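With one protein chain withheld, the remaining protein chains of the complex are depicted in position.
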Amino acid sequence: MSAIKPVLVVAGARAGGTGAATAAAFARKGYSLALISRGAEDLQALVDELKSAGSDATAFPVPSYSAPSISSVFQSIHTRYPSPHYSIRAALYNASHSIRKPFLDLTLADFHAAQETIVEGAFAFSQEIIRVFKENDIDADTGKRGFLIFTGSTTSIRGNRTTSAAAPAKWGLRALSQSLSKEFGEWNIHVAHAIIDGIINTPFSRSRFNDPPNWVENEDVRLNAEDIAKAYVYLAEQPRSAWTWELDLRPAHEKW
Amino acid sequence: MSAIKPVLVVAGARAGGTGAATAAAFARKGYSLALISRGAEDLQALVDELKSAGSDATAFPVPSYSAPSISSVFQSIHTRYPSPHYSIRAALYNASHSIRKPFLDLTLADFHAAQETIVEGAFAFSQEIIRVFKENDIDADTGKRGFLIFTGSTTSIRGNRTTSAAAPAKWGLRALSQSLSKEFGEWNIHVAHAIIDGIINTPFSRSRFNDPPNWVENEDVRLNAEDIAKAYVYLAEQPRSAWTWELDLRPAHEKW
Amino acid sequence: MSAIKPVLVVAGARAGGTGAATAAAFARKGYSLALISRGAEDLQALVDELKSAGSDATAFPVPSYSAPSISSVFQSIHTRYPSPHYSIRAALYNASHSIRKPFLDLTLADFHAAQETIVEGAFAFSQEIIRVFKENDIDADTGKRGFLIFTGSTTSIRGNRTTSAAAPAKWGLRALSQSLSKEFGEWNIHVAHAIIDGIINTPFSRSRFNDPPNWVENEDVRLNAEDIAKAYVYLAEQPRSAWTWELDLRPAHEKW
Partner (left out) sequence: MSAIKPVLVVAGARAGGTGAATAAAFARKGYSLALISRGAEDLQALVDELKSAGSDATAFPVPSYSAPSISSVFQSIHTRYPSPHYSIRAALYNASHSIRKPFLDLTLADFHAAQETIVEGAFAFSQEIIRVFKENDIDADTGKRGFLIFTGSTTSIRGNRTTSAAAPAKWGLRALSQSLSKEFGEWNIHVAHAIIDGIINTPFSRSRFNDPPNWVENEDVRLNAEDIAKAYVYLAEQPRSAWTWELDLRPAHEKW
């Protein structure tokens, strides 16, 4: 007779990034992993890596984070991780779209890409997740039917000269998370938002930035994805009397 | 030989509302009026009313606030108010989309409607306006090439139980305005955002709310569109040494 | 038979500064002026200047902005501008204390000086003013028994490396203004707060800063006290349906 297996769903998982590190951290807590991402090949490589470390992980590649795409992928997730053997108990919306341009250089496609990946995807993802959570029982330890967290950034709280596409989307995501936190708290669904205020040490950022020269080595000046994941696990485990909607995370030496 | 005539462009103008009152207030300052709105018939009635009061106003009806729709209508505006006889010097983005629903009742269409009218429309409108403003000379009194204001609301700064569609859009609009304010200040383009924190006395709200019974008569408990318009005129006239990005406006007795 | 004369009370008035400019602006609207400040000699010079311009102004020097000092000076103000011939209808708390030091260099005296001038003084001033306002009748044009504004700064919304004495005081002042705005709105008393986000062109700042070299001449990079005063007059005149608690004011080219 087997216990129900908890599942974490992540949208936006790339090897070496926050989504992947969060997946690995929840796997260590006994979760199965449903990983949604663009880039089927890279996603499969990540899943293979997680599996070779002993995790139960499945790749759910998507062509985009449009709402129809999200809806469709959730059908596959439910087929792969069916109730009552599996129970989706945690979810991370980590998909984002990096764009920094002068306002007048932005195309409508740029604007839509940010909106779709950051806001529309999160909206559709949240509807899928919260519908599932509402059917869950309340976990005795945490008082939760489920835990949903969104990854934000400095741009989530500050508009800037080159953020006229990104900031509207990231502020929108933050507003969604606050509205959901208020609406579903009484359902014992915990919704949270993390402001990542600094550069994360990922393959992507390592390929892009080399200033200051030693930033990768110096843990005081950039975030480890694993340390962000620790924060997400902590939040997932917060007991019902003291839940956090929002926290910021930044390196010790970050100027802010 | 005639002077150049200043033009105010308003997106979102309904008789009795903030857009209409702002148009009338700028008309009294000598502006011609380009009024963009849905509902061609109502818009024409408003334009007729403004014209019968001696204003130079033109209706630019749109089927929606989608970016293509906004681009298209600006072509008509430039034809009707051509440079150098006319100069667009002020713009108000007042279009909004009222939607309050539990999150799980929201359709994707609901979500898109809010995003399109509030964020995509504002994005496209701002690109049109700022391109024009950048070509303007700097007004000697105000130090401005142009003035662009966005109408926000309580929902712009607070997510709530039934605002999971509206809040992401209104926060997004606020983020856009802040990014533009920072990017174009050095171009002497003044971008502002107003948080209207209370019910406005409009035909629409009168038809919808009757609680408390005397709220229409009692100026202490709701906003007059004319008083919001006064604030917008004030902001438009602020001299270059002291520009406001954001102010809130609420009735004297509002609980907040 | 004479009409009742309105009085503006200013705490923190130095020649060439915001307090002085606000006094002059309200004088042009017909107000008598009660000016509270440290530095009796400078204050008298300012009053003389205002009087020579035709204003009715009186100097009320204080040794400090401690609460007892504020209470005592209000007795003198009531004696000089007695009811019912005079009516205090507007008040500006503009006193501040400029201190930027590394935290560990701050003495307790430094800390107290900031707290006393910025928070304690404002607390005592507000009690004096609101007690008077509550006895006033409601002005028909503005719907106000009185208007009370506080001058804030960038430090009011952002703590920084050298603001561990100033920021607690300025945030405290902002909190006071928000609490009072909420408590006394229903009394038709308008309480506002202005965030001055930039350097003001005053004799004091001219003596202190010379970077960039042309900052004094360039109205795009610093605030005129007169333009701040215009904002304060505008706020004082806002009609009851649309009052502002807070606005920011910054030069066109300010980086923020």
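Just so it is clear, A, B and C label the chains in written order, and each chain counts residues from 1 on its own.
Quick note on the criterion: a contact is a pair of C-beta atoms (placed from the backbone, for glycine too) under 8 Å apart; a residue touches a chain by one contact, two chains touch by 3 or more.
Here the structure is a predicted model, which means the values were calculated and not measured.
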Missing chain: touched chains present in the view: A, C
Touch criterion as defined above, residue of C:Thr58, C:Thr163, C:Thr202 or C:Asn224 at the omitted chain: C:Thr163
Contact with the hidden chain (one of C:Ser72, C:Ser179 or C:Asn210): C:Ser179
Selected residue (touches chain absent from view) among C:Tyr31, C:Phe147 or C:Trp171: C:Trp171
Touch list for subunit A against the chain that is not drawn: 143-144, 182, 185-186, 188, 190, 201, 219-220, 222-224, 227-228, 230-231, 234, 238-256
Hidden partner interface residues of subunit C, rising order: 67, 102-104, 106, 108, 111-112, 115, 119-120, 123-124, 126-127, 130-131, 134, 158-165, 167-184
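Heads up, the rule we're going with is that only the chains that are shown with their structure count from here on.
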Same-residue or different-residue interface between subunit B and subunit C, half as cut-off: same
Centre-of-Cα separation between subunit C and subunit A, whole angstrom: 47
Gap in Å, rounded to a whole number, between the CA centres of subunit B and subunit A: 35
Centroid spacing, where centroids are CA-atom means, of subunit B and subunit C in whole angstrom: 32
